[in-house]
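This view holds just a subset of the chains, kept in their places.
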Amino acid sequence: MTVVVKVGGARAVNPAGAVADVAALVDGGEDCVVVHGGSTAVDETLEELGDEPEYVETPSGVVGRFTDERTMEVFEMVLPGKLNTDLTAQLRANGVDALGLSGVDGGLLTGPRKSAVKVVEDGKTKIRRGEHSGKIESVNDDLLESLLADGYTPVVTVPMVADDGTPVNADADRAAAAVAGALDATLIVLTDVPGVLDDPDDPETLIERATTPQELERVESVAEGFMGKKVMAATEALDGGAASVVVADANAENPIRSALDGGG
Amino acid sequence: MANCPECGAELSLHDDVETGEIIDCGTCGGELEVVATGPVELETAPELEEDWGE
């Protein structure tokens, strides 16, 4: 069974536990693919460069990044550049034969481009053009399987490459879901939120694991905001063929191994 | 004033209409994009999924 591990880009998440766990799994003969994001680091670098990250609201109230050409450039610098290189090196230093790939490399993550978004500004609905994002519809699973067969641990990040050949922004949780679906893998989503709480104020009501779309329906009905995106990604992973999905606490001691053991 | 490119109905527009703005036709319900102002030109708005990146 292949394991796809989504590690966060969020600052609060310490990757050391995840790195050690991936090393232990790979050492035990497990095929692993690591997927990471890093949206907050993109914002930080934009600000260091004197640019302002832009977020827009869609008519249904979803807030998302507006990725113009400059933002896309910084996105490439931070995700496949700094974060992917550093995570790959960190895994290698832990004995994993890690190999970093963005969705552009070998056409790993492809799909239609979205070059315009509907946004709500001052109560008006408008069309904003010049958006660089896309929707992952296809994963080059041959590439991942062949690298896994040769003993490598792929370290995957966004951008994806759109049908028009442009590298574009795509959500890393959904990239992880697409990869897990394509490989019939178990998806472990590490986050600093320990899971989905049936009652948001009561940690005892944690819903740990969903292995069917039906179980996820209950999770979806309680998930909100940030976790809503994780749940949507989980749904897509299961729909796409993933064996199971666990959303787990990245800051636990052995986050991946506990998640695989059912700890959540 | 402008006409709906879908059904031909006449639409009355606010004075502060902006390029890029989306307007619903009251007659046929079509979503229209303001592609020019002064004079206002309308086109059928593209269908866009609500999707987002990282």
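For reference, chains read A and B in written order, and residue numbers begin at 1 within each chain.
Rule of thumb we're sticking to: a contact is a pair of C-beta atoms (placed from the backbone, for glycine too) under 8 Å apart; a residue touches a chain by one contact, two chains touch by 3 or more.
Predicted, not measured: the structure shown is a model, and the values here were computed from it.
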Hey, what stoichiometry does the whole file give for these chains? A x2, B x2
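The working rule: only the chains that are shown with their structure count from here on.
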Per the centroid of Cα atoms for each chain, what is the distance between chain A and chain B, given in Å? 35
In the complex, chain A residues that touch chain B: 9, 37-39, 42, 58-60, 62, 64-65, 67, 75, 79, 114, 116-118, 124-129, 133-135, 158, 168-172
Interface with chain A, chain B side, in the complex: residues 18, 20-22, 33, 45-46, 48-54
